[in-house]
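A single protein chain has been omitted; all remaining protein chains appear in their positions.
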Amino acid sequence: MDIRLATSFLRRRLPTPLVLASGIWGTSATLLVRAAQAGCGAVTSKSCGPEPRRGHVNPTCLDWGHGLLNAIGLPNPGAEAEVAILAAAKAALAPLGSALIASFFADTVANFGRVAAVLAQAEPDFLEANISCPNVHSEFGEPFAARAESAAAVTAAIKEAVPHIPLIVKLAPDVPDIGRIAQAVVAAGADAICAINTMPGLIIDLESGQPILANRRGGISGPALLPISLRCVYEIHQAVPHVPIIGTGGVTTGADAVAMLMAGATAVGIGSAVYYRGPEAITLIRDELAAWLSSHGYTSPEAVRGLAHREPVYDLPPSPPPFPAAHGPV
Amino acid sequence: MDIRLATSFLRRRLPTPLVLASGIWGTSATLLVRAAQAGCGAVTSKSCGPEPRRGHVNPTCLDWGHGLLNAIGLPNPGAEAEVAILAAAKAALAPLGSALIASFFADTVANFGRVAAVLAQAEPDFLEANISCPNVHSEFGEPFAARAESAAAVTAAIKEAVPHIPLIVKLAPDVPDIGRIAQAVVAAGADAICAINTMPGLIIDLESGQPILANRRGGISGPALLPISLRCVYEIHQAVPHVPIIGTGGVTTGADAVAMLMAGATAVGIGSAVYYRGPEAITLIRDELAAWLSSHGYTSPEAVRGLAHREPVYDLPPSPPPFPAAHGPV
Amino acid sequence: MSAVVLPPMLPQATRIEAIRTENAQTKTLVLAARWQAEPGQFLLAWLPRHDEKPFSLVDADPVTITVAAVGPFTRLLHRLQPGARLWLRGPLGRGFVLGGQRPLLVGGGYGVAPLWFLARRAVATGATVTAVIGARTAADLLFVDRLAGLGVHVMVTTEDGSRGQKGLVTDAVAPLLAAGAVDGLYGCGPHGMLVALARLAQRYGIPAQLSWEAYMRCGLGLCGSCEHAGRLLCQEGPVLSVPLGCQC
Partner (left out) sequence: MSAVVLPPMLPQATRIEAIRTENAQTKTLVLAARWQAEPGQFLLAWLPRHDEKPFSLVDADPVTITVAAVGPFTRLLHRLQPGARLWLRGPLGRGFVLGGQRPLLVGGGYGVAPLWFLARRAVATGATVTAVIGARTAADLLFVDRLAGLGVHVMVTTEDGSRGQKGLVTDAVAPLLAAGAVDGLYGCGPHGMLVALARLAQRYGIPAQLSWEAYMRCGLGLCGSCEHAGRLLCQEGPVLSVPLGCQC
């Protein structure tokens, strides 16, 4: 069966639904282009902020067996310098047809707007507001993604500063109701959602009794994150059915990408997979996705999108489970 | 080296720091006693509610490769009937010296107090308020553990109804600031914290395109949860340093238990491990914990508790990382 | 930091290859899956968004189950045609462990299903196999002729006497045990029958292995729903030894 992986995201054509996740490779035009050549229909730059940042001392990233834990600390050259990187990437990506997503963060609501305005000079295809990095907590207090109110305030400020570039807002998993937060940012003007950022965690070295990351806590990514990201995407799709979602978190195989589409994602983020399977991961996942779709008689990613929300019904409902015996089992 | 695993928890002596987690085996006196005989210093009964509940239709529990996902749906015989199970367990546990923790939930703040008062008839050593089960969401709205205010309200109602039995409040990981919630429940009268309940997740079957659990979403437990539970325990210990914590989540080996103690836990919950390593898991973990402590020159679990919070200092601070190059690397 | 993880055990989609009608309320489904398993082990069969239920293995290669239509899920299974999809988890639990040379197999209702699997294994080892098969009426009997065809000495009891001895399986089992005609008892069927068999086995000091049923939820040995006498049937059963603990 002949597969078209091309996907329409906010009316922009992406050669494939795969998106290089922010913070993975996205520190230079060279690496952004490499990801596009490997099979990403869109590539996201490393989040940049208002001022240059050094990031955290090492260790900043660990493999704990079922996933990764990182606290890189958002090192970046600052928005002004970032513009050159983005402009170079935009030009180099044009012949490949892949879209450029410019990711950024800030310390205040107003600064989100200012940084967006600076990055807009490079004319990225999309802006992505990282309001969810768990690793700059102590510095900025609770991430803006933690509450619907703060998430909406940031969104509104960015849309006011840069109304003409579609805005993706990236949400965090460590909230009790991500659907409500998605509704709030959409109401405030977000054009799309990226879900999810990493889940805060901690790993301790027994011999020293110390947290291993210099930042102590970090964000969990990789395989352990997949059921969390699937659940978040599923709930966001229920909450804002018509808003496109970049489903990111733990996607390591083509099968994982299929699950993410079924949960309701329009595009699928790729991050830690390039550690687990090497730089070839992007191409492998693209080919596995195409192979799965064709072997199951689907001609495009759209064909499976949101499938998990269309449930079969039976004329015979299942029996309710029995009440537990009052005095425990025999 | 000779090890004493005996641990003091809220002035109650526990033969070991291992605690059978609620919902694991705790449906009968027989199984609670079996867990104590295997090596649990305290055993927690299955959460019970105001009325008998059937729980969810199957599938209710899955192994997805890096952890489990469950939505059993809190089946229970109801508080009135539960009293008989608890009373039988209390009597049978006495000769073993293991403590009985009675877990319960309710649909309203007032009912938490009522259920506590009913269970108090069985005179359990501790009450554990499960305000964090992610699998009854649709029915009760957001879990009470989602907000500091609701968590505190439940705690206060229980303490008012049953002032004389020490209260453990069990928190959820899907919140942006678990430390603040811990402070709120302690301020409202909680004597100890159990952290954590499962992390909400979703697993989809690709062949049907459907969520596998009948309840669709479920709670992640097992190995994938460990860094999340360690981080939560670490943050709670920072927020309420003098409050004992039962550290629960992903503990599968003695080494995992050591890490949990170092993060600040006084006792360590055991749940999914009895699937991963079979019913012998409790005894294996107890022996591995004792062996690790003695091979490292420690004579008791207390000796390592909170170690991760006592950090070495160096007279030469590390160099700050460099600023990223303005135009990306060479 | 955790070391111990098993391979994922999610339901695997398979197809129905063949269907045989055993009697008015019972069908046997042959599935397009090949496992290694022991008689007495079971699987969980799932229909997406409906229910997931346990069934004893009648064969592992190809995976085969015999299903009595007693409610919604089993009725849906009876509606499925060859080629239809069914999702499986398994093999689960602990099965029968053959010991001795003169096993007695005692089955009631669809409880005969795992015994038919066990009989084939026993005959293959050259054992002298006796089976007592019970049901309400002749029409409800299962596997009687196939067991006989295997060379098993089959005795039948029906409650209405429409075939074989009139009465319950225990009426036929007691004399066999008394006569010392067998050296091990392997039973599967309704709860009451198993309780009676356990009593008989202990009275005559014959080692027994009985396959029990309970409502299963997690299927992983966690939730306690399937407890029987302190054992978790989904993980440590469904076959338990009498007296408990001994593996005859």
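A few points about this structure:
Letters A, B and C mark the chains as written, and numbering starts fresh at 1 in each.
Definition applied: a contact is a pair of C-beta atoms (placed from the backbone, for glycine too) under 8 Å apart; a residue touches a chain by one contact, two chains touch by 3 or more.
Quick caveat: nothing in here was measured; it's all calculated off a predicted structure.
Only one of A:Pro223, A:Gly269 or A:Pro301 touches the absent chain when the whole complex is considered: A:Pro223.
From the set A:Ile203, A:Ile245, A:Leu293 or A:Ala308, the residue in touch with the chain omitted from the display is A:Ile203, counting the whole complex. The chain not shown here is touched by just one of A:Thr16, A:Asn70 or A:Ser150, and that residue is A:Asn70. By the touch criterion stated above, the residues of chain B touching the omitted chain are 64-66, 203-204, 311-314, 316-319, 321-322, 324, 328-330. Seen across the whole complex, the unshown chain contacts chain A at 23-28, 30-31, 34, 46, 55, 57-66, 68, 70, 72, 75, 203, 205, 207-208, 210, 212, 214, 222-223, 226, 250, 252-253, 255-256, 259, 271-272, 274-279.
Going forward, only the chains that are shown with their structure count from here on.
Central chain assignment: B. Criterion: smallest distance from chain C-alpha mean to the mean of all protein C-alpha atoms.
Taking each chain's centre as the mean of its C-alpha atoms, chain B lies 37 Å from chain C. Across the assembly, chain A contributes residues 64-66, 203-204, 206, 311-312, 318-319, 321-322, 324, 328-329 that each touch 2 or more other chains. The residues of chain C that reach two or more other chains are 1-3, 5, 48-49, 51, 217, 224-225, 227, 229, listed in rising order.
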